[in-house]
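Only one structure is covered here, and it is reproduced in the block below.
Left out: one protein chain. Kept in place: all the others.
Order as written gives the chain letters A and B; numbering starts at 1 within each chain.
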Amino acid sequence: MERPLRLVAANPLDRLARTLEALLVVASQPLSVAELAEATGDDAERVETALGLLSERFHEGRSGIVLEKVAAGWAFRASRDAAEACGRLFERPVERGLSAAALETLAVIAYLGPCSRPEIARLRGVAADSVVAGLVERGLIAEAGRDQSVGAVRYRVTPLFERVFGLESLSELPRLDDLGSEAEEIRDRLESLAEARPA
Amino acid sequence: MERPLRLVAANPLDRLARTLEALLVVASQPLSVAELAEATGDDAERVETALGLLSERFHEGRSGIVLEKVAAGWAFRASRDAAEACGRLFERPVERGLSAAALETLAVIAYLGPCSRPEIARLRGVAADSVVAGLVERGLIAEAGRDQSVGAVRYRVTPLFERVFGLESLSELPRLDDLGSEAEEIRDRLESLAEARPA
Partner (left out) sequence: MPARELELDLEAFEGPFDLLLALVLRDELDLAEVDVAGVVLAFMERLAERDELDLDACGEFLVLVAALLELKARALLAGEAADLEDLDPAAAAEELAQRLAEYRRIKEAAAWLAERLEAERERYFRLGPAPLAPAPERRLEQQDPAALAAALRALAAEPPALSLAHLELRFPPVERFLSRFRALLLRRSRFDFDSEVDGMTRLEQAVAFLALLELRKGGEIELSQAAPFAPIRIQRNAAAKPERREAWNARSA
């Protein structure tokens, strides 16, 4: 058994297979034979042969990593044996709270009405892109058309937001009379503060 | 050779290793031993042993998929041999490198822990705003609450930072030499400067 193993290691096809492994473990979407051939600088036929070798190695029942051919190309997935463990990995524990950045951003949108990222960034004094993206991903805010003047996408809070905060509607938000009775008044106040703050 | 292989396959540790493989190939960030233990329902010690087995198998030069310990967890990456092929298909997280200002800002945040833009500006002697925004956008730093006294947003480095720089944890950063002779040298220079100048 030792001898053939060494031969395989020296075989350029095995080398190609290792490069393919590497590409597939970095990819965030399935890779086509054409893409793999281009990346490796090898021809499609040899790539197919190497993928055949890899399919043998990364095979259901034999390995936790399984090579799968789907419509868009080739990709690694977890073996079915590991389904239960994967389920536990992806089922995140219920989170207790939101980050300060997320809470501030939600508060701005909930109290002031639909806002664009530039507006949120100005009011908070920090870039809002990643926080907004995170809140969209969690379904707590959603797009609500575009700002009339600048054309930036605006965001509103979602029904999920209301459920999470136990509100029937936004009119049930705690009053902020000390800051202003109208959303406009609060917005003006935040804006003048934002201007005073060093950029 | 066939027999021992079958025995290994029947070994529960190998089974655990396969489950770990499966988890690692679908995870979107490094997984800690604790997370792996929880997902597999196995104990941490056995998980560590199985990870040891996998490290042997998924080793640079031996496999296109490499298992590495990084950012307080374990993760797969592509082997260095495949870097050229990867470069044709994927973007690096820090594709165009980082400016001197960005590296200094990262150094301040990585070494001093969460700090705000004014603090960074004080240490670097220049405003840090656009640099900080750029690093947030690249995902290398993230907001970490607000400063208690001034209310400025503070920033910390992210696990992506550790991963990009190949650090197991921030404690791997080299210890900066104590001021020692350098401070003295600067002081001497200042004093001679003062003497050279009239009043």
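By our rule, a contact is a pair of C-beta atoms (placed from the backbone, for glycine too) under 8 Å apart; a residue touches a chain by one contact, two chains touch by 3 or more.
Note that the structure is a prediction, hence the values are computed from the model and not measured.
From the options B:Leu20, B:Leu36, B:Leu54 or B:Val108, the residue with contact to the unseen chain in the full assembly is B:Val108.
Looking at A:Leu16, A:Ala78 or A:Ile141, the residue that reaches the missing chain in the full complex is A:Ala78. Seen from subunit B, the chain kept out of the figure touches residues 25-28, 68, 75-78, 80, 82-83, 86-87, 90, 92-94, 97-98, 100, 103-104, 106-108, 110-111, 118, 121-127, 146, 150-152, 163-166, 173-174, 176-177, 179, 182-184, 186-187, 190-191, 193-194, 196-197.
In the full complex, subunit A touches the omitted chain through residues 22, 25-30, 68, 70, 75-78, 86-87, 90-92, 94-98, 100, 103-104, 106-108, 110-111, 123-124, 137-138, 164-167, 172-176, 178-179, 186, 189-190, 193, 196-198.
Heads up, the rule we're going with is that only the chains that are shown with their structure count from here on.
Remark: subunit B residues 1, 15, 17-23, 25-27, 31, 35, 38-41, 63-65, 76-79, 81-82, 85-86, 88-90, 118, 127, 129, 133, 136-137, 139, 142-143, 145-146, 152-153 touch subunit A in the complex.
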